[in-house]
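Below you will find the structure I want to go over with you.
Here the complex is missing one protein chain, while the rest keep their positions.
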Amino acid sequence: MSTETPANQAPMAQRTLTTGRLPRLIDLWVALGAIAAGALVFAGFGHLDYVAGWLALGAVFYLAAIGILASIVEGRRWATDRFVRSLVIVAFLLAIIPLVSTLWTVVEHGITTLTPQFIFNPEKAQFDRATSQTTLVAGVGPAIVGTLIITGIAAVISIPIGLLAAVWLTEYALPNHPVRRVVTFLVDVMTGIPSIVAGLFAFALFTLLVGPGTFNGLSAAVALCVLMIPTMVRASEEMIKLVPLELREAAYALGVSKWRTIVKVVLRTSVAGLVTGAMLAIARVIGETAPIYIAAGYTRAAFNANPLHGAMSTLAVVSYRNYVDPDPTQPGVTEAEAWGSALLLIIIVVILNLIARLVAAKFAPKARR
Amino acid sequence: MKISRAGSIAAFALIGTLALAGCSATSGTDTPSAAPTSKVGLDAIDASLTGTITAAGSSAQVAAQTGYSAAFASVATGVTLNYNPEGSGGGRKDFIAGSLDFAGSDAPLSADELAQATATFPGGALDIPVYLDGVAIQYNDKDASTLNLSASTLAKIFAGKITDWSDPAIATDNNGKALPAKKITVVTRSDSSGTMQNLTNYLAGEAGSDWPAGPNLGTLPQITGMDLQKGGAAVATEIAAVDGAIGGVDHSALTSGATVASVDGVKLSNDAIGEAMATGFSIKPNTTPGDLSGGFDYAKIKADTKAYPIPLVSYAIIPAQFKDAAKKKLVVAYLEFIASADGQKAGATKANSAELPDAILKQVVATLATVK
Partner (left out) sequence: MTATPAAAANGGGPRNTGAPTGLAAMKVSKVGDRVFLGLSSGAAWLIMVVLAGVAIFLVIQAAPAIAANWTQNTALQDRTSGFTLGYDNFWQYVSPLLFGTIWASFLALLLGAPVAVGIALFISHYAPRRVSGVLGYLVDLLAAVPSVVFGLWGIVVIRPFLGPLNEFLNSSFGWIPLFSGDVAKGGSTLLAGAVVLAVMILPIITSISREIFLQTPSLHEEAALALGATRWEMIRLAVFPYARSGIISSILLGLGRALGETMAIAMIVSPKLIISFQVLTNDNPATIASNIANKFGGANQTQADALIATGLLLFVVSFAVNFVARWIVGRTSATPRRRRIPIRKAA
């Protein structure tokens, strides 16, 4: 196949940088045209209301059109480039729709429920003696406390272990140390442990240690640890590896002991990344439902801040339970709790992320710009 | 556990006397409240009680338990109920393990489970009816504004033998009026539930030959095209959304506007469910003296033209002998309240369900008096 193109055949005198290239806004025009064509096709079938359908068809038209146009005007190499770029952008738009739609659905359903009563109090049930009616007022206070306690315990256990293991892997163990190879491999495998298996593990562990039928926050935290530790090791390992060797050498040259070098130089330098890694690890587990429900049970109204005794709710479990068992006479209340706690969970994750960024910014070495 | 025949007879005699004593006590004083005669229900609650009752089990009960506990706590403000609707089987499992004050369960303890429970609680365990509701047959077919289905037709639909609404068997159940052809989609729960246990009990009892799967199944046996949803509420919504759908739903989980079929010519109502309980519930106690577990005699219910044929009764399972006296006082007081007219009304109003008939409630009170 010849790579000769009209552009290459053009007389030298006429060649400028823009010769043989499609005009700048061509993508926009082609895209609009393609979407219109897609809409026309669907209108032809009488399904103009299926917007997603004609947008998708439009995307296909657009890719085809831009590919053909570019290969005529710009030549094979640049056409491929343009086609791939369009493809990536289309893929991005395609994916961003469901992601934004998810967030939007939660915000839309959840935002109206967020009142101080909802956030800070347990669900209230008011009994009216005259009518025998019990009126529920939505509230997820205990679940917020439960989420923070369970995730907090998991974080307090997992983050140091993960960090120390990463330090050992990067700073102490020789690359071909057999234990190091095994641990690295197992950590990778552990990242793939299904969360429900972690829940079953905690359930089985506490069944054998404490006795059957044990529900408590600690048990759920143990399940989360199994999920968190590998994430934490992986993240910290990568971040510690990014610390330039020269920094360590400089410290050693000054006679600083190894552990001080690690704490004051290596970890200090990578603190921003470590904090981000820890936040990602927390974010990964804070919304877990199945393992927590299996291990910690669920309590509807009671405040329980003792992780060693009694069932404990978390936001994700509350969301799930209220979806599955709506109240027969006041479905609005349970629905509000389902969506509201989902939204609160996302908000908590955002807040944790912001805190992490602030912490990272404060502790990161000042020299960085 | 070992108990002599004479001992158990003596125990029954004791219950009988206590029941009588209870009756005579209720006819004495008068109070201004809704309760008709004596200090029962809300007025009988000891306001000084405090503590947390930990319970788990049936999700069918959860709304009623919310009502019971809210009413109870309106007097005894220091009492909290912690009820985890994990499912009946899980409730019984955790009760046997000794981690609950009572279990909520749509089925009584099996012989196996009772033996295990006796290992935990030497006195044995008691099944106490606390909640009554019915299994509604919800359907979605705009061509049928009313619908009546017999046990055998229902069994055939759920077994996949009848797959179209125009089937002659459905016409026969509806005075020969045939429906237009439309595919039947059976919707049911993907998680195990007491609702389905009660439904399959009914099908096995009334339509034996058309229902080969047998009674007491937590989930309907799967057939091709069956639509499974998680949780009773999701089943109700799905039936309302899918044209041609039918399925068994907790009466209390019905949403407004749901179309519900009559079964064996009886329309679903709280009265019809109560009637079924009164005529059809026969107590077949386990080996623990005073136990009130039982089953429905579907033939008797069928004979009663006012009784809805698929009732659902749910139990609270407690030890016959508590290890902790304070806990015993608390749990028994709570269950005694549930067994009062006030308690039943509070639960039924919250859950949109039926109330247990007086005869059963009296037996419950009598049994509770024997709890040690």
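First chain written, first letter: the chains are A and B, and each begins at residue 1.
The definition used in the following text is that a contact is a pair of C-beta atoms (placed from the backbone, for glycine too) under 8 Å apart; a residue touches a chain by one contact, two chains touch by 3 or more.
Predicted model only: the values in this text are computed from it and were never measured.
Of the listed residues A:A220, A:I294 or A:M312, the one in contact with the hidden chain in the full complex is A:I294.
When the omitted chain is restored, the residue from B:D127, B:D141, B:D167 or B:E238 that touches it is B:E238. The omitted chain makes contact with just one of the residues A:L186, A:A250, A:A305 or A:A361: A:L186.
For subunit A, the list of residues touching the undisplayed chain reads 47, 50, 52-53, 77-78, 80-81, 84-85, 87-89, 91-92, 94-96, 98-99, 101-103, 105-106, 109, 160-165, 167-176, 179-198, 200-201, 203-205, 207-208, 212, 225-226, 229-230, 233-235, 238, 241-242, 244-245, 248, 252, 257-260, 262-263, 277, 280, 283-284, 286-290, 294, 315-316, 319-320, 323, 338-339, 342, 345-346, 349-350, 353.
The missing chain lies against subunit B, touching residues 59, 86-90, 92-93, 96, 113, 116, 159, 183, 185, 187, 190-193, 212-213, 216-219, 221-230, 234, 238, 241-245.
Here, only the chains that are shown with their structure count from here on.
Subunit A and subunit B have centres, each the mean of its CA atoms, that are 42 Å apart.
The part of subunit B that touches subunit A in the complex is made up of residues 33-34, 42, 52, 54, 56, 59, 62-63, 66-67, 69-71, 73-74, 80-86, 93-100, 230-234, 252-255, 342, 345-346, 349-353. Across the complex, subunit A meets subunit B through its residues 125-127, 129, 131-134, 136, 211-215, 297-302, 310-311, 321, 323-329, 331.
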